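Dumping the structure here so I can ask a few things about it.
Of the protein chains in this complex, all but one are displayed in their positions.
For reference, chains read A and B in written order, and residue numbers begin at 1 within each chain.
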Amino acid sequence: MKKSLPMFREPDACSCDEHGHDHDHGDHDESRRGFLKLAAGAATALAATSCGTKPDFDALLQKHYKVMTDEEKKKVFARLEERTRAITGVKVHITDPQPMDGVHFAYALNLSQCNGNRRCVEACARENNLPNDPEIRYIRVIEVDNGSQHLEKGTVHYNPEKVPQKGKFYLPVQCHQCDNAPCVRACPTKATWKEPDGIVVVDYNWCIGCRYCQAACPYHARRFNWVAPSIEPERINPNQGYLSNQIRPVGVVEKCTFCLHRTRNGRYPACYEACPTGARKFGNLADPESEVRKIVENKRVWILKEELGTEPRFFYFYG
Amino acid sequence: MKDLITYFPRMALCALKGSRTYYVWMGTLLLFIVAAGLEWSHDLHAGLVVTNMSDHVSWGIGIANFVYFVGVAAGAAVLVVPAYLYHREDIKELVLLGELLAVVAVSMCLLFIMTDVGRPDRLWHLTPGIGFLNLPTSLLSWDVVVFTGYLLMNLWIPGYLLFSRYRGKKPTAMMYLPFVFLSMIWAVTIHTVTAFLLSGLGARPFWNTPILAPRFLISAGASAPALLILLFTAIKRFAKLDVKQSVFDYFLYVLRIAMPINLFLVGCEVFGEFYTGTLHSASAQYLYFGLHGHSMLPKFIWTALTFNVTACVILLVPKLRQIPRLMYLACVLTIVGIWTEKGMGLVFPGFVPNPLGEIEEYAPNAGEIILNLGIVAFGAFLYTAFAKVTIAIQSGQLRADGPRPAPEPAHEPAAPQAAE
Partner (left out) sequence: MRALHVTAGRLCAWALSAFALVACRGKHGHDTPPTPPPKHAEQVQIEPRSDMLPAYPCSGCHADRKPRPEKYVLKEFHEVRNHEFSHGEDAFWCYQCHSIKNIDKLVTSTGELVSFDEAYRLCTACHGDKLKDWRAGMHGLVVGNWNGEKRKKSCPACHDPHDPRYPSLKPEKPPAPSKGLKAF
């Protein structure tokens, strides 16, 4: 029998279909699944929010990140940490690092050096607690024929023995953290916004899952949790940021945050560290000495779909 | 006050009583509604993964239906404008049924949204005060505002008029006329905002065209009269309500104008997409001819266009449209054609290819179809009940107790004749 993974079902107090309040998944799985099916078939629409003995009103009535006091945030983080512990047995720590004054994050990517090895894709998945089934990945690397930038003719599904392939170049795309972000404009509930340091974040616990931002994003950077994410306990990264890599609830949109739980503490994003070729460059655009600033000033950088006026903080260059 | 207390239970009672045909009809609709309810509860439990939507095509048939039924809601203006602006008495008798159609269509739209979002339990986040509306930048927030306004207006106007009628009193013009005129503008607004919702996205060149709002309005102006012709024919037949031929003539007149303009606008769009032939027309290419071997939509759009052209020919040739069967056929073809053209023909290809050029096709699966059919059934259910009560009140069959003069000598206990 295929071992099923703990699912982050939301609202979490819905204990009737909760995997792993106890830790041995094996024996009860079959009966649980049976019950799940039964519940899914017979329950009314309301059941999803109140089928447990005690519906979690704290989760249901949680306020927007920006209006919560520090005290309230602390409680929320504790509740989310407890949820992960209850479901997976993993003790995680949720923090809320703040943007630094005078820091404007930006990314630069050297297309002469990127060889399409996808190390960044997988490192990002591990760092940000991205599920494998169904798969969520923030970075898509497109293999395109030299001599064209016609992405329709490229593919993300390339899988040769060795990269780079002759006659191809590789274009990794992730959230461009636009200054004039169409997704931020689109969101009807202000669940996504641009932080002072340039990172576009999502309050996963405020998003209603309308997916208008997905339609608005010209870079295909946003992902929706079509199902409650399931992650192997040993893959869970316990160092979590509330606005970045906390394990997302079902039915909300998520995206790359330049690993703000790392970068706001001075570290590099996971994709940067994973890149063996040195194609990825990250730093503070407001710092004249930073690598990205030097690149923007000295190299011929270009941005994807500049004509849309999104003003990304993600630059491509050759060098 | 006492009247207000008896008003609602009596209306409910009236909606519960009916002939056998009525029960069979409502029962069938109820079956669809229950099936959809089960499907929705399944969605809520398992997540939207049970649909065919993906990160590539993140909106599916729910939004397609939403777009179509916004048009139906706005189409109520087809009745309101001649009734109040041009004082057409024959239409004024029916205007409440048009406003209730708007109420029903807006309710359906809200249901399409509610079943489509990932977190319906968080919809309260849209309430100003306790939540946030992202105004003035989010078109979706504007949609919430205009929808709520339109719903309230269209609940108030017929609600107030019917209540006056119920009490046998003459309605005060100031109590409803301002809203009537406001709702005429508002009808345009809801459809325009919905068009802007799509056309405002630079990420989707297929939608990013100023012609979208006029196309929406014109296609609403075509599909609403077609729907109203069928509805009033049914009401005339089952509820024995006298709908004058002049009303049908008026609908046909509107149809004859709207249909050719709609086709013309489609033609303009097609010209712009294909003559320039930039890479931005990839979605149009996919819709009309298929793209890189993916060709699910062309058969639908060409069928829809054939339907629309056929309907147009029938309506424009006097000899043809005078044959009732052909006229009804034209109405059905219009409704199906426009639904396909502006629902799936507009929403789905906007996502194909995705902004990074990947092609993932979408078509609704059985679950999504059941859910959407259920919402349509809910709309039909609601409208039938509304229409029955409205007709009963207007004909004086349902009225408040007391010595007030009743327009007709019909007595309360007599079961309404309305069968639908």
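The rule is simple: a residue touches a chain if its C-beta (ideal position, glycine included) is under 8 Å from a C-beta of that chain, and two chains touch if they have at least 3 such contacts.
Just so it is clear, the model here is predicted, and its values are computed rather than measured.
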**Contact residue for the chain not shown (choose from A:115, A:129, A:205 or A:257)** = A:115
**Prompt:** Out of A:83, A:261 or A:281, which touches the unshown chain?
**Reply:** A:281
**Item:** For chain A, residues in touch with the removed chain
**Value:** 65-68, 98-104, 110, 113, 115-119, 121-122, 134-135, 137, 140, 156-164, 179-180, 184-185, 190, 193, 195-196, 263, 266-268, 273, 276-278, 281-284, 286-287, 289-291, 294-295, 298-299, 309, 319
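Here is the rule we use: only the chains that are shown with their structure count from here on.
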**Prompt:** Once you find the CA centre of chain A and the CA centre of chain B, what distance in Å lies between them?
**Reply:** 37
**Request:** Provide the residue numbers of chain A that touch chain B in the complex, in ascending order.
**Result:** 11, 17, 36, 39-41, 43-45, 47-49, 60, 64, 134, 140, 142, 150-154, 156, 173, 182, 184-191, 206-212, 214-220, 222-228, 249-253, 305, 308-310
**Message:** Residue numbers of chain B touching chain A in their complex, please.
**Reply:** 37-38, 40-42, 44-49, 51, 53-56, 58-59, 113, 116-123, 125-126, 131-134, 137-141, 143-144, 197-198, 201-204, 279, 282, 291-292, 350-351, 353-359
